[in-house]
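Only one protein chain is missing from this complex, and each of the others stays in its spot.
Think of it as A, B and C in the order they're written, each chain with its own count starting at 1.
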C-alpha cells in the first residue's frame, strides 16, 4: 500500500469510528481547509518567518493536509494524479524561459 | 520511491527549474496555502455542494496540496509522519465514546 | 444619515436590484468574506508589503468590507456598536501594562 493510501486509511478509520462522514460534505470540507489555513497563518502573524513555532506549523499543516485528503477521497480523486496533472498544467502557464526568477503571475509574464 | 516522494520530487524540480525557492519562505508559503484555500471556497460560494464544478475543485485542491507539500519540505517534515501523529493526537482530543455522531469541538464535548 | 448607513443603503440597493438576497445567507456571506480575504492576501504574496499594488489592495479591501457590512445587516448588528464593544473586550484581554510593545497573544501575556 502506498504512503498516501496508508494515511487515507487512517483518516477514514478516524472519521468512520466517530460517525462523522455525515458532516463531511465537500462544501464544509472546503470551509474546514480554509479555517485550518487561517490557523496556520496565525502562527506567522506579526512575525518573521523564522520566529514561527515549528511545532504549531506542523500541527496546522497536518490539519490542512488531513481535510484536503478527505476532500479528495470524497470526490474519488487520486491525490497523486491530481497533483501531477496540476504540475503539468502549471508548467504550461509558467514556461521556464518566462517564469525563471520572477514571482509574477502567469497573466503578467 | 513512495508516492509522496515522487510528488515532492516533481514539485521541487518545478520550483528549482524556475529558480523560485528564493520566494518560498515559510510565511509566504502559508499565505499561498490560504490564498488557494480561498479560491477553493469560491468554487462553492452561493451554491449547494453538489453544484460546484468538479474540475475546479480538483485544480484548487491540487494547488493547496502542492504548497502544503512544499511547506513541509521547507521544514524537513515527513508528510506521512506529521499526519499520522496528528491523527493520534486528535484521537485523544476526540475520544470515540464522546465524539461519536456529534460535530462539537473538543472543548465542548 | 451616518456614513455607515449611507454605505449600507447603497449595498442593499445593489443587492436588491439584482435580487441577490436569496443567495446571501450568513454562511455563504462568511465564505465570501474569506474568499475575498484570500484575494487580498494574494496581492501581498511573494512580496514585501510596499511592493503590493495599492489599487488592488483598495479593491479587495472594499470587497471584504462590503460582505462584512452585509453580514452585519443580515443579523441586524450595528457595525458601530459591535466594533466598539469588541475594542472594549480586547482592552480587557490585552491590558496596556502587559501588552505594550509585544505582539504576543493574550493567552501568552
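As a working rule, a residue touches a chain if its C-beta (ideal position, glycine included) is under 8 Å from a C-beta of that chain, and two chains touch if they have at least 3 such contacts.
Note that the structure is a prediction, hence the values are computed from the model and not measured.
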Note that subunit A touches the absent chain at residues 23, 28, 31-32, 34-39, 41-42, 44-46
Touching residues on subunit C - with respect to the absent chain | 2-7, 10-11, 14, 17-20, 22-23, 25-28, 30-31, 33-34, 37-38, 40-41, 43-44, 47-50, 52, 54, 57-59, 61-66, 68-69, 71-72, 75, 77, 79-80, 82-87, 89-91, 94, 96, 99-101, 103
Subunit B residues touching the chain left out here are 31, 34, 38, 45-47, 103
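In this text, only the chains that are shown with their structure count from here on.
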Give the residues of subunit C that touch two or more other chains, as numbers and ranges in rising order.
-> 31, 34, 38, 45-46
